[in-house]
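A single protein chain has been removed from this complex, and every other one stays in its place.
Just so it is clear, A, B and C label the chains in written order, and each chain counts residues from 1 on its own.
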Amino acid sequence: MTADDQTRANGGMGATGRSIPLMGRDSEPTIFELSAPGRRAASFRTTDVPEWPAEDLLPAGLLREEPLDIAEVSERDLVGHVTRLSHRQYSVDLGAYPLGSCTMKYNPKLCDDAASLPGFTNAHPATPEGWTQGWLELLADLDARLCAITGMAAATLQPPAGAAGELTGLLLMRAWHAEQGGRERTKIVIPDSAHGTNPASVTLGGYETVTVPSDDRGCVDLGALRERLDDDVAGIMLTNPNTLGLFEEDIAEIAAATHEVGGLLYYDGANLNAILGVTRPGDMGFDIVHMNLHKTFAVPHGGGGPGAGPVAVGRRLVDFLPGPRPVRGDSGWSWQTPPKSIGRVHSWHGNALALVRAYSYILASGGDGLQRVAERAVLNANWLRHRLRGVYDVPFDRPNMHEFVASTGSLKRSSGLRAVDVAKRLLEEGFHAPTTYFPLIVEEALMIEPTETESLQTLEALASALERIAASPEDAAAAPRTTPVGRVDEARAARRLVPTFDARAADESDRLS
Amino acid sequence: MTADDQTRANGGMGATGRSIPLMGRDSEPTIFELSAPGRRAASFRTTDVPEWPAEDLLPAGLLREEPLDIAEVSERDLVGHVTRLSHRQYSVDLGAYPLGSCTMKYNPKLCDDAASLPGFTNAHPATPEGWTQGWLELLADLDARLCAITGMAAATLQPPAGAAGELTGLLLMRAWHAEQGGRERTKIVIPDSAHGTNPASVTLGGYETVTVPSDDRGCVDLGALRERLDDDVAGIMLTNPNTLGLFEEDIAEIAAATHEVGGLLYYDGANLNAILGVTRPGDMGFDIVHMNLHKTFAVPHGGGGPGAGPVAVGRRLVDFLPGPRPVRGDSGWSWQTPPKSIGRVHSWHGNALALVRAYSYILASGGDGLQRVAERAVLNANWLRHRLRGVYDVPFDRPNMHEFVASTGSLKRSSGLRAVDVAKRLLEEGFHAPTTYFPLIVEEALMIEPTETESLQTLEALASALERIAASPEDAAAAPRTTPVGRVDEARAARRLVPTFDARAADESDRLS
Amino acid sequence: MPDFTPHTDEEIEQMLAACGLSGTEELFTAIPEALRLAGGLDMADGLSEPDVVVETQRLAARNPGADLICFAGGGVYDHEVPAAVRRLGFRSEFVTAYTPYQPEVAQGVLQMLFEYQTLVARLAGLAVANASLYDGASALVEAANLSVAATGRKTVWVSEGIHPTWRSVLRTFAQGTGHDLKPIALRDGVTDWPIPADGNPPAAVLVAQPNHLGCLEDVKTAADLAHGVDGLCVVAADPVSAGLLRSPGELGADVVVGEGQTFGTPMSFGGPFVGLFASSLAQVRRLPGRLVGETVDNEGRRAYVTTLRAREQDIRREKASSNVCTNQTLIAVAFAIQLSWLGTAGLRELALRCARGTRYCREALLAIDGVEPLVSAPTLREFSLALPVPPETVVERLAEEGFLAGVPLEPGLHQREGLAVAVTERRTRAEIDAFTASFEKAVR
Partner (left out) sequence: MPDFTPHTDEEIEQMLAACGLSGTEELFTAIPEALRLAGGLDMADGLSEPDVVVETQRLAARNPGADLICFAGGGVYDHEVPAAVRRLGFRSEFVTAYTPYQPEVAQGVLQMLFEYQTLVARLAGLAVANASLYDGASALVEAANLSVAATGRKTVWVSEGIHPTWRSVLRTFAQGTGHDLKPIALRDGVTDWPIPADGNPPAAVLVAQPNHLGCLEDVKTAADLAHGVDGLCVVAADPVSAGLLRSPGELGADVVVGEGQTFGTPMSFGGPFVGLFASSLAQVRRLPGRLVGETVDNEGRRAYVTTLRAREQDIRREKASSNVCTNQTLIAVAFAIQLSWLGTAGLRELALRCARGTRYCREALLAIDGVEPLVSAPTLREFSLALPVPPETVVERLAEEGFLAGVPLEPGLHQREGLAVAVTERRTRAEIDAFTASFEKAVR
């Protein structure tokens, strides 16, 4: 009996869901189906505050008539529910997660501890600076270390994710160009292999995207770029290594050409993991750099977030940074906003606890450890490319950095095996799938990033699985068979939109306008 | 490829196991198979202590020649390994666990927090009492509360489990009788339904077990008991409600008869959950009571322990208790050993952090909450008996307390369904199995204890599953089919004993002497 | 010092050989020599785990502010987070997963988000909610963007009751989008709703409930006003208030945003929190961020998946109306767990306890000589005072006494210097009494 059947079968009062764990591979009811009127988990501190009724406290017209229906469950049922759901979820702590561009490395547990210290977690963000000197010192030191790593002059820690960093960077460009005076610049150049956040951020930054194609090496086509560079161009956004996992060897030329027309260079730091301690965006000529602390610096991804996307800039842009920033004075640290600041990009100080995680990771790794990260991330990815090059297409089959893009192009033609099939088959082999169908310039792309924390033995197992999958394309259609649910009907989800539990009950015709 | 195949296949250096999670339902290699020479997770504090070599510190003859082989793994692989293993384990937090006699209730998370406070966890047990007043106060208050609950005069918190409590109780009896003088008493009376620890403890206590049969009500046969009572009898051990979940209604007569021959009454508190706030062993006439804090007072069972088995006694036995015990004086709490103490039964103060858990549970529950525990544990068990009485045999089909014993006796005769089959089928339905084949006096026994923390909806689901199982006996042989492993070959484990990873490699003929 | 990479020397050699390389440097030959860092990073070597513990504990200990008894709010509140929520929310399956791109192995996160969306939609009184945004302020920015996209208008009316830092974030991002933000002033604590003289009809009217002075706004009027000019009504609502107040959706809001820190997340020096975002079904195709929907798997079993993905940046690219990719899922999971733990009765009781403490504290402080109400509108769990001494001074003095007294109000905006004081369910009468006594000394 599925949870659905049971919901239907239940005519009586109280909870409609039953609680049985994954071992039975049954689906888990929603918390709303586990609810029975009158059950509760919550208890409150004894305060001795007078117990005025709501009507004495608030104007009658504002009060709701009935309590808002949430769910009524015992702590036991809540714990069972969430624990069972956790068993329906893959994660880095369960196994390898070779998701290209996402850098799903193992995040050391010591960082969890650091971010759980009450001296960090219990501080209200509006506490006066004299009472949070530890916080300001930590943020300032993290800022300095991120600048040392990227070769920049100063950073803002406010952006809560990479995309927020991108937009912050574009607003910095805008402010800088405005100060330079002259005709307003309207365009940002982006390679065709770029991540979707780049063009989306460009639009939100009030610019227009100009796409530059990749050449047959998988890098920015320098000639094509030169054609696009003129004094309408505010700047260029690049990730280096790029999303094919290839280092843009012409980066010095790209920088010179862009600077020549008065443009600025923005570094999308999603791939910074590959070059830690080896080279720095600042040295390559970038003016603005965002980092995904949730990729490179071991902030766990949390099922989708939170992360943190600090933005570091070269000297000429420092005065434009968002504020306030921690500044050291005679009597300790204080908050200061740069003179020409673009303003706040976060209501407080960014995703502060995520910053603590990254900070403790950087402390533990040190300069030596960070360089090892890059070396071994690149070693793992190259090893895997070598192992798989005869099995899958590798469209740009040359030394890659921390990831590489394979393709089922030939296999699709010979046996119908698509990238999505490989992904689903890999799931049933116990691995997470690589990123599929990205970058857009490779057909049937499989973007594979093993990360530095996976061992050779894990890589061997992953490679064997990928070989088996290629060798038995006929298994693909039924995959995945060993996962908590089988292949999910994505089309139906969009066609018959059920975005909430309450929408399930509603008449289907009402659902979409 | 199973982990075994892989071990065989691996000819090279390094780890032989591969790390893939449960979702592939593959078995998990041992940590030893994940090991590769030179890998490590550990790091140590910088101390600046001189780095003398081992040879300068210790006599050469004592030193081992090679480092002891443990395992060489990264933190990442260790985390993956243990997390995957956790996904191969059922637990209360995942679902219902109706294991009779074991009281697998939900343990509130607030107790975990209490037991994690650094003021408790970081205290060395030899810290002078002036520096651990909080600990002594907590232990003394717990002692007093346990006495209030059981109706006794004083307790020792040292015994680390129920069985240790039993033995402590028997040594108390011994010491008490020795002080009374007279001929040495040699026997302890135990009902035939008793838990195995009871007779085993009797032997270790230096006594002989005399078994008293149960009557057709499932209770101690009073006549048979009277026949066994004489002045060789040091005492009687009972659990009430007994292991059939039935209250020994003649307890007053049993107590009187035992006391009459100079014997003492020992209460096996494994079933105390049923009577919290309703009646007390002290009021029934018991002289010595152990409690399983891991059953009644929400200390989680930890996969087999740790628990805690405090022993409370009536006034006349207080001076014999193990020591030291916390005693209140003018300048605060101090440790004192009772004048006629039998001595220590634990090297320190018992399973102290488990005691904190129980204490916080008792504080949160209060007198009102504990009584609710008993009421609802008994309600749940009676409801379930009523639901199942037509489906399974219920040999003693009358109002039960917190548990009841069913049997597949009739079903076995009609369709071959044994208790073990029900257990394995229930596992694949997503529930833990009841206790089987205990108590020994019921054939094909299923001892079912739902506990008070399971909701009516869960009980409904459990009952439906049990009904389905009885209705389809033909499914039994193949069960369980949805669990991490199928039916386990227990006979082979005993025949070809492999108690360690190293024994796997050893020649089989060497294994058993 | 702990090496988070597993490679042994032997393995490195073997792997390099498999790649046809003879040394680690050769991995980086694509990087022009001139760009290589000669001596590695200018940073000390790594520390051992215990050394990192010592260092982070040292820094944490330098935040005595974390021990102050908290009467500060301003969008961040000192609520209880029970043990169960903390432990469940930190299960490593949730913490170390990525965005649920492969639904077959992500039903845990997906279902938690589906429940989260349901809860946020109910709090808002609207039909749909997304799977989280960065925080309340960024959710407000997205709401403004959505309104502009929905109406084709560029003007946005912004009540000055919205927290100043949120408005500041709005202004920052308007530099890119070019939205024309029209501030609407307050009068005696609530938004004074004339139609601005300039005749451009707004894409949306933005209002906070309660506003940053703690006062309860008239959401219905705001909604009617917006709808009267074919604009949208966006309400930035405190989710706790839903325990007592009619929901913004019921009063006409088209979009409700909010700061979700309130449920399940400690104050954390301001983040990570979670931006709540709910809308009417009419706007679902313009919803920013991710959306989880229910569906079935190939055997007809209930399953969840991210849906209407065509809205998102990775597909729509420069045409996307939002660039959000990484969001705040883990905090959303904690939010859902905490709210389920509170339950129907608990949410009401929580709100009621806040309101009672607020009333008790407000009356006590107003009994102090020289302390006056800044405004007179009704409040729920935060209120604003006019003080005889600068509020920053009061906050400093009270910190010395062990209290975080509140959030000083934006100077200039309200004629007089003010302090916003918040009271949550955690504050006991004894704490409030002690606070009042210290407050009395502090304003002398």
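The rule is short, and it goes like this: a residue touches a chain if its C-beta (ideal position, glycine included) is under 8 Å from a C-beta of that chain, and two chains touch if they have at least 3 such contacts.
All figures in this text were calculated on a predicted structure; none of them were measured in a lab.
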| item | value |
| --- | --- |
| Chains in view that touch the one left out, judged over the entire complex | A, B, C |
| Which residue of B:Asp221, B:Asp421 or B:Glu454 touches the chain not shown here | B:Glu454 |
| Touch with the omitted chain, as defined above, among B:Leu264, B:Met284, B:Ala419 or B:Ile448 | B:Met284 |
| Missing-partner contacts on chain C, residue numbers | 49-50, 80, 82-83, 87, 92, 426 |
| Touching residues on chain A - with respect to the absent chain | 13-14, 23, 36-46, 73-77, 79, 83, 108-110, 112-113 |
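One rule holds in what follows: only the chains that are shown with their structure count from here on.
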| item | value |
| --- | --- |
| Length of the line joining the C-alpha centres of chain A and chain B, rounded to whole Å | 45 |
| Where chain A touches two or more other chains at once, by residue number | 39, 75, 79, 83, 87, 90-91, 93-94, 106, 108, 427, 453-456, 483-484 |
| Multi-chain contact sites of chain C, meaning residues that touch two or more partners | 1-6, 11, 47-49, 82, 84, 92, 105 |
